[in-house]
Every structure is written in C-alpha cells, then in structure tokens.
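I'd like to ask you about the structure that follows.
Excluded from the complex is one protein chain; the other protein chains are retained at their positions.
Showing chain A:
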Amino acid sequence: MEVVQSHRKSSSNNVIVSILPLYRSAPPLEVRLEDFEFFAIDRLRVLKGISDGLCRGKKPEEMEKLVLDLWKANMRHPQAVEEVNKDIISHFVLRLVYCRTEELRKWFLSMETTLFRHRFRWGSSEAQRALMSEFKLPYKAVSNAEFESLKDKLGQVARSMGQTLAAADAIFYKVPFEEVPDLVAGRRVFIHKGHAYVAINQVVSLVVTQFRSYLSKALILTNRKWTSTIREQEKDRLTPIVEALCTSYLGPDYSQQQEFGEISIKDIDQVAKTSFPLCMRHLFEKVKEDHHLKHGGRMQLGLFLKGVGLKLDDALAFWKAEFAPKVSAERFDKEYAYNIRHNYGREGKRTDYTPYSCQKIISVTPGIGDHHGCPYRHFSEENLRAALVRMGVSSRAVEDVMDKVHNRHYQLACTLTFEAVHGSSCDAGINHPNQYFIDSQRVLQSKNGSVA
C-alpha cells in the first residue's frame, strides 16, 4: 500500500467479491496522507465503541446493534467500492499503530475479531459460505446416516441452549474439537471421540477462529517490519501519525503516580476507607482479615497500590506485616518478596507493570478462595448490598446501583457508588480503579483542604 502526499489516483480495477475483506494482504491502493489518518480515526471510533460496550457488559443482541450503528456512523460510504477501500486501508493503518506491544496487539486483536464476528453474522448465507471456502476449511458435512445416529444427542445440546433442532438445522459439520474452542468452552456443541458436531449457525465460530489466528500472526510480522524498517523510513511522515494515534485513545495508564505524590504505609488504612473503589476495599479488608491473598488478589491490589503511590519499600513492609500471622518473615522473603519487586520492575525483564483497568478486572473470573475481580459482577446480591451499606451508600442509592448491576453495567454501578459516597457527580464515569482513587482524593481535598 503506497501513501501519496497529494493527489489521489483512482483505485485499482479489481472487483472485490466478498464485501467482508479478510485483510490477507495490503492492497495495491494509493492513499492521501490525510486519509491515512482520518480513515484510521474513524475505524478507531468503531473499535473503541466496541471496547466500551464490552466493558459495560452489554448482552450479545445489544452488541450486535451497537456494532452495526458504529459501523454505519463511521465507515459507511454511498459507493461500495469506496467503503471497502476505507475498510481495508483503515485496518492496515491500525495494524501499524497496534502492533507495537503485546498489550496493544491483544486489544486490537480482540476488537477486530469482535467486529469481524458481527459483520460475518449480518452477512447473507451465500456471503458466509463464500467466506468459509476462502478460509479453506476442510470440514465435511455430516452424512445423513451419522446424523440419524446422533440426532438425540444433537437435539439435547440444542435444547440445553434453549433452541430446537429444526429440520433445516440438519446440516452439521464435523470438525476436530480444537478448531472450535469457544463452542467447546461454552458446551454449545456435542463432542464425541475428539470431534465436535457444529451446527450451520455456529459456523461463525469456525470462521472467526481462523480470522483471529491469522490476524494474530500477521500482527507479529507487522511489528517486526515496523521495528526493522518502516519506523525509521517513515520518521518524518507516517511515524509521528502512527504514534499519536495510539496514545490519544487509550487513556492514562496510571503507572506513574504524579498528582498526589507518594502515600506511605501509615496512610493506607485511612485512604482505604475513604478513597478505594469497592474491588480494592474488598481485597484490602480480606488481606487484613485472612492475612493472606491468593495470586490474583495480590496482583490486582498490589498494582493498584503502586499506582496510588506506594513505594516499593513500603509495599514490601505492608505485605510482610499483613501476612506475618501466617507467613514467617523468612518465608515471606523467599516466596512473596520477589513477585512484589517484579511488579515494580526490579526483577526479571524489568517491566514496570501497569495497574489493571476496569475492563481487565471485569473480564476476570475469580475462583475458589479468590477475592479479586469486579464485585459488581461477582458478588451475590446480598453480599453486594451489605458491602455498599458498609461504604456508606444510602438505601435509595443502593437500589440504583443494584439496578445497574442487574443490567450488567458494572462500571456505571461503580460510578453511582462513587457519586453516592462522595456526594458529587462523576461525569466521566469510572474506567480505572486508580482513576476512582484520584477523583476521590480530589473531591476530599477540595472539601477539606487536605488529602484524605
């Protein structure tokens, strides 16, 4: 793909058959420098909107509508050919932007895959079949004889999902189970002797897995090319645009605590009561109660404290003191100190880990004995209500919060909690626990003229 400075040649005469491009290779198009940036920004609005929707826990039907609306608003063009060009160009530009670190790649891969999944589903069945053959999926339709012998089990699976096995659904594909991990994970297919029996309407999963796998590898290759040649070659032209595109949309990562300086170990108890969001309050209470936290909890709380301004030495002292009733100082130094130092970038590959955002925390499912994750998502109603009351939320506000929770709007629930506790509004909404902390401290400082 060549980027031209001024005029724009008309695009190639290739007729694009399937409306949904697979982004296999950069097409031989020429793009104006301004379009390079504008197309990317429009697509980024779509991806960011998807990210937001997922974060707020929207149901699949809501997501379907959201994606369609986002696409229409940002990517539509009266001429089909122009729309496809913008689609392809914007995708490849964003590949450059998002190939550069593991976290960026993960995010981009996740959003593009979600986008692809929805666009595939709203395509016609011929378009879908065409795409399937483009992916060269070598799976055969199940023979009538085999279908008859498995009909009961297949019907059982359908009914377990609240569906029925209509005659039209009698087309099944037989694929090795490892090709359809999401269907297996959700127990949405019948598996026997290593084969999964996939209904025609589940074929989306097959296709999306292929798409995802391909894009994942492509991103790594793009990164290599970027670091080895492109970034240097384009340092006066594209590189500044690419680098700016990324940071302008991901928000602060709270890895450097700037605003309130440091907090020391003696401040923690106090600020925990006043300024911690519920997820961190819960972890904090549990570590005080149990004198232990499992790994997930240590990471979530530990990185949050780092973002809040707790220095490494104070962090080590804090965890050591809290664990002391169960863990001897020696054992602590052996088993836990290393990981804390690792989080602060003092060991191993010296990555300075960033505190988890709400999106990340919500996506985690705590297991037995765990206390991390988002309480608005995982607490039982009873426990959540009790926790909110303990935080000082009025009973009317608790109802509003619970309403958000029932609709799976976990971040909105947290925002309402913030507003109830602090008596002031939070227009931006809560996206990050450290943001909650900073906003809280700001409110308190302006009220009392002092921190906490």
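The rule is simple: contacts are C-beta pairs under 8 Å (C-beta built on N, C-alpha and C of every residue); 3 or more make two chains touch, one makes a residue touch a chain; residues count from 1.
Note that in this section contacts and distances are computed from a predicted model.
For the omitted chain of this complex, the UniProt record lists the protein as "DNA primase", which is one of "DNA primase", "CCR4-NOT transcription complex subunit 11", "Transport inhibitor response 1-like protein" or "Calcineurin subunit b".
Between the chain not shown and the residues A:60, A:78 or A:194, the one that touches is A:194.
The residue from A:25, A:143, A:160 or A:264 that touches the chain not shown here is A:160.
Residue-wise, the contact with the chain that is not shown comes from A:178, picked out of A:82, A:103 or A:178.
By the touch definition given at the top, chain A reaches the unshown chain through residues 153, 156-157, 159-162, 177-178, 181-182, 184-187, 190-195, 220, 223-224, 282, 331, 334-335, 349, 365-371, 375, 378-383.
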